[in-house]
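A single protein chain has been removed from this complex, and every other one stays in its place.
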Amino acid sequence: MTQSGPFTLGQLAEALGATLEGDPARPVGGVAPLESAGPNEVSFLLSRRYQRLAEETRAGAVVAPADATGLPGAVLRVASPQAALITLLRLFHPDPPHAPGIHPLALVAEGASVDESAAVGPFAVIETGATVGRRTRIGALTFVGTGSSVGDDTLLYPRVVIRDGVQVGSRVIIHPGAVIGADGFGYAFDGAAHRKIPQVGGVRIEDDVEIGANTTVDRGTLGDTVIGRGSKVDNLVQVGHNCDVGEDAILVAQVGISGSCRIGSRAILAGQVGVADHVTIGEGAILVAQAGVPSDIPAGEVWGGMPSRPMAEARRIWAAERLLPALVRRVRTLEKRLEELERRRA
Amino acid sequence: MTQSGPFTLGQLAEALGATLEGDPARPVGGVAPLESAGPNEVSFLLSRRYQRLAEETRAGAVVAPADATGLPGAVLRVASPQAALITLLRLFHPDPPHAPGIHPLALVAEGASVDESAAVGPFAVIETGATVGRRTRIGALTFVGTGSSVGDDTLLYPRVVIRDGVQVGSRVIIHPGAVIGADGFGYAFDGAAHRKIPQVGGVRIEDDVEIGANTTVDRGTLGDTVIGRGSKVDNLVQVGHNCDVGEDAILVAQVGISGSCRIGSRAILAGQVGVADHVTIGEGAILVAQAGVPSDIPAGEVWGGMPSRPMAEARRIWAAERLLPALVRRVRTLEKRLEELERRRA
Partner (left out) sequence: MTQSGPFTLGQLAEALGATLEGDPARPVGGVAPLESAGPNEVSFLLSRRYQRLAEETRAGAVVAPADATGLPGAVLRVASPQAALITLLRLFHPDPPHAPGIHPLALVAEGASVDESAAVGPFAVIETGATVGRRTRIGALTFVGTGSSVGDDTLLYPRVVIRDGVQVGSRVIIHPGAVIGADGFGYAFDGAAHRKIPQVGGVRIEDDVEIGANTTVDRGTLGDTVIGRGSKVDNLVQVGHNCDVGEDAILVAQVGISGSCRIGSRAILAGQVGVADHVTIGEGAILVAQAGVPSDIPAGEVWGGMPSRPMAEARRIWAAERLLPALVRRVRTLEKRLEELERRRA
């Protein structure tokens, strides 16, 4: 990580649009969490949950909401501490300077088009007909296949694979090991063997998407698999062929989405969730970790469990399960007592 | 993807062995699904589920079963629309022409043997003693370790790792990021530390196998881990050391198989299934998505759930779980009413 600074509290107040309570000339050299920050560092209070840590912090200054109280030292009051934290981190850790150019050990095939402001790392391969946009960085050992396009200001980390026929938008970030555009998993059993169904579609990764390390997004059988604008995909996620992920969706690590699913905009799939093929997840729906989803989920609802159910119902079932072993014994006892009563009655 | 065509309906009828109802001179330029195909494209009706889409399609022609009715335009009637679709896709998207030869930026070590009809991409590494068969393609940035063998007509996509001592058969396809032959996960705790058990076996990938992106198949401790002829493995699957996967098995994305398991031929493990070590899955058994399998599964049966049970039983349990919270209340009520009756009786 690059490192910048130190900055004075006055400079930080200006950069953050903050109201400063403290000495504007005091310098700080870095950002640290409340519990580990020292007098030379600035820290941040993101939630009232951390109030006690804030009261005990040794930080030289704390970025805090307008109504925070009880802070021991200098305070930078802001409307949104989380937004301010992003600004702070960018200030102390700016992007490394952009160094355009194709590394002499990269291989850019004839007929590929790399913008002169783009950077291509050593042992990267840009195949024929591929295009790389302005200020885009292609990491070392990364592969961009025939006819694929990568937009502007996009960052492909080292050792990404973009196969042929894939469109990657602008301001996209793809982490190491991700594979975009491998064949979807499609076969027809002809009675003797699984015959491969050619996967001749592509993948479209829209603008402002981020894709995690070792994640796989398969190409469509016909037509494109789509990851919509602004969606964020964590590590080791599987997105099957012909899925259509909406905008600003969140797919947490190890989520698996079968083929031809539609994931609504702003939906959140927590870690290890699995979704069966042809399922629609409504806009803004939330699936809790490890949920198994065999059928459609309505917009805006929270579901969990395997098979998944509305979360309130899932919680009631989980609570009742604890009582189940005893319940079996209680029913057996009831049966005996009732039998006794009936016997006497008769 | 390569693109070929256009073809006339007459040419297609001949290629598919189809009976044509329509103008044999009419040209079509591509393949598309029923809902998006235009007059210049041919589409396909794979199942009666899509009958309505077929009746409303704008496609120039539809490949359909012999007994299909209600189709608005030209029809190509075939015995198996799915087999015909494979032929169609290969016709419009033929494999790119094979260009044999070792790229000048590839590294083929002394003592490696690459057939002259094979192709090796840039920055690929073929280590000493490795062999690459006829017409086999080794993608850019792919690694083939010491003494490993790759058969004929096999396709290793860019950035595959085949470690040392691995045998890959003929007509095998391995997608980017797959790692074949990493050490199995074996340690002996000696009271102070986990001591590594050397993993000195290998891996054998038999003919006609396909292995997905970022999947890992570990080498045996002693002897080989085997993926049997014709089996298809999806993305992000883990196959542990000394597993023996039979023929024509299907392992869907994110399946995890512990060490020393036997997976029967034609078994199907759906997405995210986990199998404990030393477990045998019978021939043709089916495990539904997310099943957790602690012990052997009989041949031909369908199991699901965690812990997995025969599917009929699992479904009954899942249905009954919905009633469980109310059941707890009903038993409490029964107990009170019975107590009241008993009290009166006494």
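Going by the order they are written in, the chains are A and B; count residues from 1 in each one.
Here is the rule we use: contacts are C-beta pairs under 8 Å (C-beta built on N, C-alpha and C of every residue); 3 or more make two chains touch, one makes a residue touch a chain.
Owing to the predicted nature of the structure, the values given are computational and were not obtained by experimental measurement.
Q: Who touches the missing chain here, A:158, A:223, A:294 or A:310?
A: Residue touching the chain left out of view: A:158.
Q: For review purposes, identify every residue of chain B that touches the missing chain, sorted by number.
A: Touch set of chain B with respect to the missing chain: 107, 123, 125, 141, 143, 145, 159, 161, 163-165, 177, 179, 182-183, 185, 187-188, 190, 193-198, 200-202, 214, 216, 218, 222-223, 236, 238, 240, 254, 256, 258, 272, 274, 276, 290, 292, 294, 306-307, 309, 313, 316-317, 319-321, 323-324, 327, 330-331, 334, 337-338, 341, 344.
Q: Which residues does chain A use to touch the chain missing from this display?
A: Residues touching the hidden chain, for chain A, are 1, 31-33, 36, 80, 82-83, 85-86, 89-90, 92-93, 105, 121-123, 139-141, 157-159, 173, 175-177, 208, 210, 212-214, 230, 232, 234-236, 248, 250, 252-254, 271-272, 289-290, 305-306, 318, 321-322, 324-325, 327-328, 331, 334-335, 338, 341-342, 345.
Rule of thumb we're sticking to: only the chains that are shown with their structure count from here on.
Q: What whole-Å value do you get for the distance between chain A and chain B if each is reduced to the mean of its CA atoms?
A: Their C-alpha centroids are separated by 25 Å.
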